[in-house]
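Notes to accompany the following structure.
Of the protein chains in this complex, all but one are displayed in their positions.
Chain naming follows the written order as A and B, and within any one chain the residues start at number 1.
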Amino acid sequence: MKFYRVIAVALAVAVLAGCAKKKEDAAGEASPSPSAAPAYGDAIVEGSIGDVSGFLTAVTGDSASHTAAGYVFNGLVRYDKNLKLEGELAESWEVSPDGRKITFHLRKGVTWHDGKPFTSEDVMFTYRKMIDPNTPTAYAEDFKQVTRASAPDSSTFIVEYEKPFAPALASWGMHVLPKHLLEGYPDISRSPANKKPVGTGPFRFVEWKTGEKTVFEANPDYFEGRPYLSRVITRVIPDLATTFLELKSGGLDMMGLTPLQYTRQTETEEFRRSFNKYRYLSFGYTYLGFRLSHPLFSDKRVRQAFAYAINKKEIIDGVLFGLGQEATGPYKPGTWAYNPDVRKYPYDPERAKALLAEAGWKDADEDGILDKGGRKFAFTVLTNAGNDSRAKTAAIIQQSLAAVGIRMEIRTLEWSAFINEFVDKRKFDAVILGWSISQDPDQYDIWSSKKTGPKEFNFIGFANDEVDRLLEEGRRTFDMEKRKKAYFRIQEILAEEQPYVFLYYPDSLPAVQKRIRGIEPAPAGISYNFIKWYVPKGERKYTSFQP
Amino acid sequence: MMAGSTSMFRDFLRRLGKNRLAVAGGIVVSFLFLVAAVPSAFAPHDPSRIDVLKILEPPSADHPLGTDELGRDVLSRMVHGARISMEVGFVAMGIATVIGLVIGLIAGFYGRWVDAALMRFVDIMLCFPSFFLILAVIAFLGPSIVNIMAIIGLTSWMGAARLVRAEMLSLKERDFVAAARAQGAGDLRIIFRHILPNAIAPILVWATLGVAGAILVESSLSFLGIGVQPPTPSWGNMLTAGKDNIEFAWWLSVYPGMAILVTVLGYYLLGEGIQDAADPRLTGR
Partner (left out) sequence: MLRYIVRRLLHTIPLLIGISLISFLVIHAAPGGPVEMATDLNPRATAEYRQRLVEYYGLDKPLHVQYVQWLGRMATLDFGQSFSRDGRQVSEKITERIPVTLGINVLSLGLIILVAVPVGIYSAVRKDSWFDRVSTVTVFTGYAVPAFWLALLLMILFGVRLGWLPISGLVSLEHESLPFAGKVWDRARHLVLPVFVSAFTGLAGFSRYMRSNMLEVIRQDYIASAKAKGLPERKVVFRHALRNALLPLITILGLSVPGLLGGSVIFESIFAIPGLGQLFYQGVMARDYPLVMGSLVIGAFLTLLGNLLADVGYALADPRIKTE
């Protein structure tokens, strides 16, 4: 959970993590009868494990804050329900033929929640803040690639790059900030707007009771039309068991279920009467990563042997109750960058043993553990405390590896110690972690040999000249076919090299109260059309919030 | 002297035996010792044996307490968890007792400014919400069993220190100590031969209750995700893992929960019983 958060900082610009294909039902969602016509009013209540830390996405790093900010702010662009970029505050845009210049044509007539008009000045201001060293942001990198930005008129914004930079377009999904409210603040994270945001988005900020809840109300002047739901309330509930009980007792309208809740605890008549369940692949994967400079793991055959020795299906059955897919690489199945034809490693302990033997690992002293030159094949895998599925994954892998003669100890560490003391200092043998997958396939930060420094994300020390070249190629062109070719090849190399054993892509499993209608699962998940969600007049629950 | 202390001990046992609650507590605690000493005699399966085909099976003949989310045998994990939980309790209290003894002895024996300074230190430590301190240190240093035992020990010795000091103060001026001193006995000899044996009973009671407290603290830490880390089973982390499925797979949380409850209760009843039996004044009404 937490790792995804940090990674979101690195990779994802779009706020709502979505999904590829709807695999199962919307549990017999009734087609709207006349009495169930869309109507304004009512509220949706969600739960969140953590509190918001602020509303300016540029300076917050956690998912709770990003979700909340998504109600209030807009970017120039966003991903649509089919994960294609579309305009949000920008009506349209053009990329110059040489790929170095992007011209955004902004929507006209959009106003901030306080009534001031939105103009290209605001976009310019946002850009300046993003590259301002006083702004404690993690997203500056993409904006620093800009060599020139200009706003020739109030509805045009132009940026130029030294070289074509494909991830640039998606980076303009960054929320646009109101210049008139933030101008006087050198550090925007200290501004009142970080606590009481004013945006252009579908919902207006009402209140933030720290540690308790955040409340938003529908913005009647929203440029895409007024949202049906009058209020969005997010309650902070730190404990997941409590969250589930709140859902069942009617205190919450929506939560992401655990695989166990999805398969075993919500299959009751009672639950089905009140909730719709959804299921789709999430934007993330879990992996076993090796420190490649470690003498045990520098041999490719050993890593491949791991891939054969680990029973991914068993992990998916045991940890996810079957609600996920075997991972083959760092992209999500069904997205354009995903290469389905890479080398696969079906569960085959015999083959694993053979590969290990080829690499010189044999059980010479017959104690059940492989050895080579007097050294036993034993190592420690690290994972972060508080992540149940990773702990279980580790336990299953431990058992599978024991079967081929490898002894793996499991050590669980509290998050910040894990990152600071072990990952950053490269004091680990192997790790079990997860990455979230950004919509743009540029994964330069994770695989480039130039990103192996401290606090950088290629902490396993992967270095492959061809991958370096392909990563550069992929981000330097807007030509989809060329990009696709580069990323397909990268996936082939990764599958062959196995710097990670890619384990699984888990499913997202939201449950939503039945009175809330208008939900249409798509590759992007369910949240993309949030403003179209509604409660029919006769089924309203919260009546004191006037529509 | 020898005969006198034996008969005192016999009296003590007789009084303890009459206290039915204390006897019940004693039985629970002894049983746990047995389980922790020879877990293999009680565990029908390997506690870390995963079987994804047997996930979350309710109690049956093969798995008397059911199986957990990875198909592991709950009874076997409980048995091994007993060992871990007892270890945490005993080592933590061992550490606390040693620190408390040393500080209490020094303070009580030397008196004056040494005593004043040490007792201020005790006061300061007592002012901290110790769970806050434990949480902070575990989170900063990482949740390993060793860290957990050490920090619980380091934050809970104050009671022992006070007890020992009080005992010292009251015994120091007594005749037999003065007599020993007159015969030229050194400080250490007086402490170990004459004073310490008298302080044993209250310390024992205190430590018994402390073991129970440490088991509870571990379960609280587990609830917050920084207790003994899975896959190593402790009652605390088993209960925590079970809580999310509390309605569906009741056996995952009910057994560890009951185990903690009964154990802590057992220690308490036993501890109180020892206290009452050691201090007959309170029994005769």
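Note that in this section a residue touches a chain if its C-beta (ideal position, glycine included) is under 8 Å from a C-beta of that chain, and two chains touch if they have at least 3 such contacts.
Keep in mind it's a predicted model, so treat the numbers as computed, not measured.
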Looking at B:I50, B:A139, B:L163 or B:I203, which residue reaches the missing chain?
B:A139
With the missing chain put back, one of B:A92, B:I152, B:A212 or B:A277 would touch it. Which one?
B:A212
Of B:L21, B:I145 or B:A185, which sits in contact with the chain we cannot see?
B:L21
Touching the absent chain: which residues on chain B qualify?
20-21, 120-121, 123-133, 135-137, 139-141, 212, 216, 219-220, 223-224, 236, 239, 243, 246-247, 253, 257, 260-265, 268-269, 272, 281-282, 284-285
The missing chain sits against chain A at residues 6, 9-10, 43, 45, 50-51, 53-54, 59-62, 65, 133, 136-138, 140-141, 189-190, 194-195, 209-213, 233, 235-239, 241-242, 245-246, 248-249, 251, 414-417, 419-421, 455-457, 542, 544-545
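As a convention for this text, only the chains that are shown with their structure count from here on.
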Under the definition above, what is the set of chain A residues touching chain B in their complex?
240-241, 244, 258, 260-261, 264-265, 314, 317-318, 321, 385-386, 388, 391-392, 394-396, 398-399, 410-414, 417
Listed in rising order, chain B residues that touch chain A in their complex are 48-50, 52, 55-56, 69-71, 138-143, 225-226, 229-231, 241, 243-249
